[in-house]
Structures are given as structure tokens and as C-alpha cells.
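Sharing a structure here in C-alpha cells format.
Every protein chain of the complex appears in place save one, which is left out.
Each chain carries a letter (A, B and C) given by its place in the written order, and its residues are counted from 1.
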Amino acid sequence: MSAVRIGIVGGTGYTGVELLRLLLRHPQAELLAITSRKEAGQPVADMFPSLRGHTDLRFSTPDEAPLAQCDLVFFATPHGVAMNQAHSLLAAGVRIIDLAADFRLRDTAAFEHWYGMPHACPDLLAEAAYGLPELNREAIRKARIVANPGCYPTTVQIGFAPLLRTAGLVDGAHLIANCASGVSGAGRKAELGNLFAEAADNFRAYGVKGHRHGPEINQELRRIAGLADADASLNCLFVPHLAPMIRGMHSTLYARLTPEGQKLDLQDLYTRFYANEPFVDVLPAGSAPDTRSVRGANVLRLAVHKPTPDTAMLLVTQDNLTKGASGQAVQNMNLMFGLAETTGLDGLALLP
Amino acid sequence: MSAVRIGIVGGTGYTGVELLRLLLRHPQAELLAITSRKEAGQPVADMFPSLRGHTDLRFSTPDEAPLAQCDLVFFATPHGVAMNQAHSLLAAGVRIIDLAADFRLRDTAAFEHWYGMPHACPDLLAEAAYGLPELNREAIRKARIVANPGCYPTTVQIGFAPLLRTAGLVDGAHLIANCASGVSGAGRKAELGNLFAEAADNFRAYGVKGHRHGPEINQELRRIAGLADADASLNCLFVPHLAPMIRGMHSTLYARLTPEGQKLDLQDLYTRFYANEPFVDVLPAGSAPDTRSVRGANVLRLAVHKPTPDTAMLLVTQDNLTKGASGQAVQNMNLMFGLAETTGLDGLALLP
Amino acid sequence: MSAVRIGIVGGTGYTGVELLRLLLRHPQAELLAITSRKEAGQPVADMFPSLRGHTDLRFSTPDEAPLAQCDLVFFATPHGVAMNQAHSLLAAGVRIIDLAADFRLRDTAAFEHWYGMPHACPDLLAEAAYGLPELNREAIRKARIVANPGCYPTTVQIGFAPLLRTAGLVDGAHLIANCASGVSGAGRKAELGNLFAEAADNFRAYGVKGHRHGPEINQELRRIAGLADADASLNCLFVPHLAPMIRGMHSTLYARLTPEGQKLDLQDLYTRFYANEPFVDVLPAGSAPDTRSVRGANVLRLAVHKPTPDTAMLLVTQDNLTKGASGQAVQNMNLMFGLAETTGLDGLALLP
Partner (left out) sequence: MSAVRIGIVGGTGYTGVELLRLLLRHPQAELLAITSRKEAGQPVADMFPSLRGHTDLRFSTPDEAPLAQCDLVFFATPHGVAMNQAHSLLAAGVRIIDLAADFRLRDTAAFEHWYGMPHACPDLLAEAAYGLPELNREAIRKARIVANPGCYPTTVQIGFAPLLRTAGLVDGAHLIANCASGVSGAGRKAELGNLFAEAADNFRAYGVKGHRHGPEINQELRRIAGLADADASLNCLFVPHLAPMIRGMHSTLYARLTPEGQKLDLQDLYTRFYANEPFVDVLPAGSAPDTRSVRGANVLRLAVHKPTPDTAMLLVTQDNLTKGASGQAVQNMNLMFGLAETTGLDGLALLP
């Protein structure tokens, strides 16, 4: 099989360098171009010395880059870039994976509310596949556009899905997702709050007035439950926190079990639900996953608990940049191009 | 007024060095002795170079130490030490503040279950005052024995108290305390899981099968609510997590509001409840406290949120070694000896 | 004695908040004003929640602020601000401590080369006292302008001074200062390299083509040795590194001993040299100081070693924001206003 010809738009941020780390070792990926208007001409390995010796690629301007000759273009850009280039790329027969949020929310008004910009191609929203392979694999295979999920939403959906796929097991209107993320989740942007001297040896909640991943979580949890987009009978309270670590995400999820749900063997439910998933690891009963056990690996580890008779508690970990972003994007690429889903994604976590 | 003559039993751990940091600057404290069988003879400042130049005190054996001549003895020891010395010290007219758990649980059976040892003086359990000044000030003033609260329980009680003091505001049977602590909370013990290379750049839940602070939390929340010790109509699910920071504790508390509770102005409730408390800082609406804003200070900062119409959410931070342990112990000492409650506790947080 | 009336120009950075932490607890300091054009009107405690409850001060514009009514103005500003206001403040009888570099280099050309701006008041350079009390105490007492030293230069000068005060002990032309600093040393500026996700779990040299503290170090080491400013027979190679910690500075200093110098008892030399200094702690022979042993304290701890017969090695630690900046500034203030040098500076290091 011939290699997938790939372009990356953006790529000077953390999801960009993570994508490069993975694609440069992917046996079926041929990297044709990476664009950055600001860094055009600079070797990628000058910006990211970790790549020295492994690529001669230079950043190019979007105009120069042979994106139309690619089979696939990843957008590792700020929100709002992919939607402006989607039509012309699709017209050239190029498929798209957007690591930003342009195609995550199906409701144009919601997108415009949460991201503060008009949507450039609402017509494509319905077409885009939501890129969470474990829950939407078939749609991804065929999609021209894949909306790579947000990092938090990945953990919350994988965590709650087994409880929501069957109606009536939990009080869906009062789900809680108490999450903590490493600082790389904020991106490679020079902002005061993300300075080492501000974020180290510190812990705090943020986004307490509402976080963009909230509507994405509820949209998708409702879909998982087979409910309409705006059906308030399912609602998850999402509370993100910032932890002083580089990578890593930990979500502690709470659901109130109905009398029906209380009869379930939760450990068994989850083990069976994810039995064939190469990237979801349901831990033995009584466990608590470390974020470091998935550092740099495209895997999500979770533990299932029933701390009171009517409470289900899930402990879910992933690397926010790998399974939470770029690793998942490569997983989507593998599906889109008929490759084995695990191709290029078998690296083991770096521990310690 | 003459100074309070003080002895410290133990003192080679983190609560010990924090107590020394505070007491060496306390204008009414006279440090007579600090004991450690293992370190007897060694200058305290050799073990803790941060104290060099500020004290000539040496560790002494418990037998040599003039504890009976003290007005007050702090136990900064492992659980189970204070209870064995309590009777003889009380008989000598010495008052006691125990930073360990010997006098926290009023139910002997519960103590024996959670701490795995018989209680040496169950007769004193009823007498001991629970040392959370904001909720139990009068009892502390008169007490001969004060049980200094656990770090987590301090944040959970201060956080929930305004909602529980009035019956019927919340669904008390389903409270959730999702907490994160810095690693110093595990003590100065050479354990694998607390190594830098294990705990850094990592986040995980722990104690998932039950944590000793759970029964303490429920005992005291029930007392705050005016309920019997075993009244299961009030129950808090407590889930601790380990965050890669030295000091700092952050509790995210959730309560389901009853229709009655939903009518409340929560911000106003909390602001008034703690209006006269020097060490509880209710932040303006919409805030999220940083643990670093209380680093080394005897203060607890909290923010009040109502993220959905029927959810109260409290964000509570403290330094686990200061307001969560040794600072609170000094606050108790001040009350017991008729000093201004803030004496020696006015240091500002170290930020950044 | 009446309190010293104080103004702070700047104060939104890390040396600013550290100065506030110290001055708000200084028994002889009366804080009249703190200026920030950008933050004018905002309560200081809104920017730095660690100060909540301890000050009602608000930032004001430089024009509004009653600086001319102050006894002393601290400049906690970027380089180049103090020199523009010095003449008018001095004319109003106000004394000045500049925490930036405007008055550190006596050679105007050197200043202009290293700081990239013309000097606004070269006439005042000769008058300014270099604010390292241990080596320049008498000049500071009388000074109208004090140039508070750079953080690295403080450690290097205190470290080498005993070896340089007597001629002929070391090969002065080949001194080496291999230093490491916490990230707060880079200031509270939103720069990419100081992000948590860039600086954590990382170590690197920086400023390898020349760092501004180099000329300051050589200027002052030469003065200590009684040499002319440009006398190349004394030269220190200064190599700074960035360590993943918030506060703390560690300098490892190397000097080649002459045959004369090899006869010395170095431990004795240092112990006697600093015998009466309240803020310099010479550790027992064989020690290695931790930066954390001085966290938040205005003290510099050092250990003296002779690892080979002809090598003197000094291990010097300080908190870069305290003894390396704002604590030293308060120490200078105490000298300038006839207060006991330790006033307001007796806080113990926060450990752990």
C-alpha cells in the first residue's frame, strides 16, 4: 500500500509537535508539508530540537505548501482556521482532520456562542464525523472531515458511555465530571497564567463560568444516550482544574445509579464494553490509574468504582496530547485510510 | 502575660517543622523541649537547616524532656502516641493538642477499625474538643485536650457548614468532596509512592477503598447539621487525589440543592457566615482560589458557585501544613490560653 | 521613631509582590502608594490574592501617586524607569532604591551596551551606592540612591569576597561561577520559554553569549579586590542555568588557589569573615546547602570546599526574590533609615 501523503496546517504548538513525533515514526505516513506563516522557511527541527536528525522539513507558507496534493491535511491550528480552508481542500479531494473545534459542535449557534466567531461553513457541520473511534468508528472510516474531539470530552465520553448506552441506569440529569489537566492543555501560548512561576506548586479550578468543552460533552453524551441534542434530561456538570504537570489528564466522574443501575456489576459492564478496544484499558477492580502510566501513549486507562450503593465513580486517565489530541488524530487517520487502527501508535508510556 | 511554656512530642516530620517555624516567631511561646527518641541529642537546626540561627533547641528523649513543666504539649507524632501519654500529662496539669488522630473520632470502635489499634484512653474521647475553631470555638477555649482536625476534614467542614447548619437546604445524603492534596500531606516518610520520580508530573486518586478522613468528615458534618453520629441521612462521599505539588490542598465540594436551598443567595450566605472569621476568606462571586494564594499562611480561601440551578459547588483551598495542620494547632493554642486568636499567625502567603 | 513613608513604582512583578509581602509586615514601614499605569485603580489584592485582607492599597498612576511625600521610593520596574525619575525625586528629598539595573554599572558605556538604551542621568551613577550591605554597608547608610544588586551577583560576590579581599590567594583571572536559578528570576512576563510546559522537567544553560549580570559581577569583584574597573587580571566566567523550580538560586563557584592560598584554612577564613553577618550563614565543613533552606528568607547559606589541593569551591544558595532582590532591598532600607538591619526580615524559610 502506498503511503498517505500528509500536510499539517499550523504545527508550531504542542499538538503539532506531538503529531510530528508520531507521524515521523508512522510507517505509512509521508509528510509533504507543514505550514506556518510566521515561521516560514525555518526548519521544523530548529523550533523543536527533539526532532533534530529526524526530519529536514521546513515550515512553509500556506500558499506555497502543496496541500492540494495531499491525501490528508491535519489542522493543528487555533479554532477558526480549518473551517476557512475546508471547502477548497475537499474540492481538491483532500480529507481533513481538524484538531481544533471548528467541526465539533453540530449546532452553529452554539459554536458561535462559545467560540465568538461566525461559522464559515455551516453546511459542512452535518457532514463532519466526530472523531472518537471507540464510539463512532464507522462514521470516521468514511468521513471526509473528522472533528478530533477535545481532550476532556474524550475522557468523559469513554468514561460514561457504558452507563448511558442503556437507558435508565443513572440519573442522567446530574452527572458530574471533576477533571484535572496538565498545563500543556493550555497550548503553547505566552500567557501569564501558564508561566512556570504561576502554575507550578499550585492547583486551582478554572473556567468556572463555563468552559468550551461543556457543550461538546453534553452534545456527545446525549448522542451516546440516543437523546436529542438539547434534551436536558441528560446533563453533565463539567469542572476542569489545572494541575502542575506538563502532560496528563485525570477525570473523576460521578453518576447516581437508579435502582436498576444498582443491580449492575459495573466492573463487568465496563470490561465487556471495551473488551476489543486496543486503546482503552479497564483496570482491575479497586485500582486507581496514574496519569504517568499513559504519558506519551495513545491509551486511556480507567477504573470503575461503586463507593456507595447508589454511586458509580469512574477514574479516567489519558495523556491530553496523545489520546487526548494528536494520537487520537492518528488513530482517526488510520481508520480513514484503511490502515490497522494501531499503526504507528504502539509506543509505550514513558515512566518514570 | 507570661509566655506559654511548650513541649513538642515528635517533631521530625512536616507538621513538626511547620510548628517550629510558627512557634519560633510566636511572641507568647516559649519552647521548652522537643522530643525524638531516634534523634535525641541532635540540634533541631541540623535536621532542618531552615531553622539555623533561630534556635539552639536539641531533640531530647521523652524521658529527659521537662514535659510535665509545660503548659501545653503538642503531639506531632504518628497516630497512637498521644493517647498513651495523655493521662499522665493531664494529671500534671499539662494541656494537650494532638495533631494526629487519637482524639478525632468519638466512637472507639470506629477509631479501632480505621487506625488498627485499640484506643488507650477511651474515657478521654468524650472530653476532647474537636479543634476546628471556626465551628467549635467555645469548647476549644476550655479544653484540656484538643484533637487537631485532619487536613481534608478542615476544608470539607468549612466548605459545607453554611449549607448544613440550616436543615433542608441540600440533599445531605449525597454530598461529594473531590479533593486534591500536595505530597507533603503524606508525611516525611520514605515510601516509594512519594518519591519525586513517582509523584512528579503525575495525578491520581488514592485511598479509593476508604480513607481515614472519611469517618471524621461524616462525624463532624453530622454534628454541624445537628444529627446523631451514625445518621446516614447525611453522608459525604470523599475522594482524595494526589497532586504534584509540595504544599496545598484544594477541595471541590458538590451538594444538590433542595427547592428550599435553590432560593438562597449562596454568596450572601457564605459571606455572612464567615464575616468575622480572620482565617476564612470568602472570595468574590465568580472566583476560583489558587492553592498558592495560601502557601504558608493560616488561611482558607473559598469560592461559592451555583453551576446549575440545583447544585451548590464550593472551591476551598488551604495549605495542608498550615491551616490544615500546624497553623490551626497554633490557632487552637491561642484560644486555649486566652491569647488573641491571630497571635503569631499573621504571616503572608509566599507567592510566587 | 516615626515610620518610613514608602512608595513603590511598578510592583506588578515578582519582586513587587515580594516587597509587599515583606513591607506589609515591617513594623516601621508605611506604604503610601504603589504605581502601575496599566493597573491603576485596581486593588493590589485583586492581582495578588495572597495579600487579601492585609492591604487596601490600590495601584495608582505615577502622576496621582504622592511619591514626593515619601521618604523612600522603591523601583520594582523594568530597567530604564528609575533613571528617568531619579532627579525629580531626589530634588524632593526622596531617597531611592532601584531593584532594576539603572544604577548598578558605573560605566555609562557598559550600561548602554548591555541594556540597549542611553543612560538618562550619568551624573548620578557615581553617587549611587551599590546595595550589597555585607560588602558596602557604610556607603549604603548615607546614600540617596541605592542600586540593589542583581540576584546572581549577590551570590557570586558573597561567595568570592573572602578569597579576593587579600591579594594573591587565587588565580583571579580564571574564576568560574556556574549558577542555577529558579524560573521566577525571569520575571512575571508572558514569554514562551518560561511557560510551565517549557520550563518544567527541564534544565539548560542560557545567556551563553553573554548575560547582563556578567559585567556587574566583574565590576564588583574587582572593587572587592581593590582593582580598577577594567583590570582584566580579575575575571569571572559566569554561566547561568535555568532550573525547574519557582524560587531559589544556587551558585557553584570555583577558584584556583595559589601556593599561598593553598596554605589557608578556608573554612576558618569564611567563618571569620562573616561572623557578624546576620544574613550570611557559613555552614559546617562538608555541607551542601539546599535552596529550599532559604525559601522566602533573607539569608544566604554557603558551604566552603577544597575538593583538590589547589581548588576552592563555594556552594552558595539564596532565594532569588528575597536575599537576591526584595529582601535585600528592605535590608538596604533599614540601613538607610537607621533601623536595625534585621527589622522586618526575621521570617523563617518555608520548608518543605
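Just so it is clear, a contact is a pair of C-beta atoms (placed from the backbone, for glycine too) under 8 Å apart; a residue touches a chain by one contact, two chains touch by 3 or more.
Just so you know, these numbers come straight off a predicted model, no measurement behind them.
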From the listed residues C:47, C:120 or C:313, report the one that touches the chain absent from this view.
-> C:313
Return the single residue from B:199, B:217, B:325 or B:349 that touches the missing chain.
-> B:199
Which residue from A:213, A:295 or A:323 sits in contact with the chain not drawn here?
-> A:295
Decide which residue listed in A:48, A:206 or A:273 touches the omitted chain of the complex.
-> A:48
Of B:60, B:155 or B:184, the one touching the omitted chain in the full complex | B:184
In the whole complex, what residues of chain C lie against the chain that is missing from view?
-> 174, 176, 178, 180, 182, 197-198, 200-206, 208-209, 235, 237, 239, 241, 243-248, 250, 252, 254, 256, 286-292, 295, 303, 305, 307-308, 310-311, 313, 315, 317, 352
Where the missing chain touches chain B, by residue | 14, 182-184, 186, 188, 190-192, 194-201, 244-246
Contacts from chain A to the absent chain lie at residues 14, 17, 21, 24-25, 48-54, 184, 188, 200-201, 246-247, 278, 281, 283, 289-290, 292-297, 299, 301, 321, 346-352
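Note that only the chains that are shown with their structure count from here on.
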By CA centroid distance, what chain is farthest from chain C?
-> A
Chain B-chain C separation of Cα centroids, rounded to whole Å = 37
Just curious, how far off is chain C from chain A if you go by their C-alpha centres, in Å?
-> 46
Where chain A and chain B are represented by their mean Cα positions, the distance between them in whole Å = 39
Which residues does chain B have that touch at least 2 chains other than itself?
-> 200-201, 246-247, 289-290, 292, 295, 352
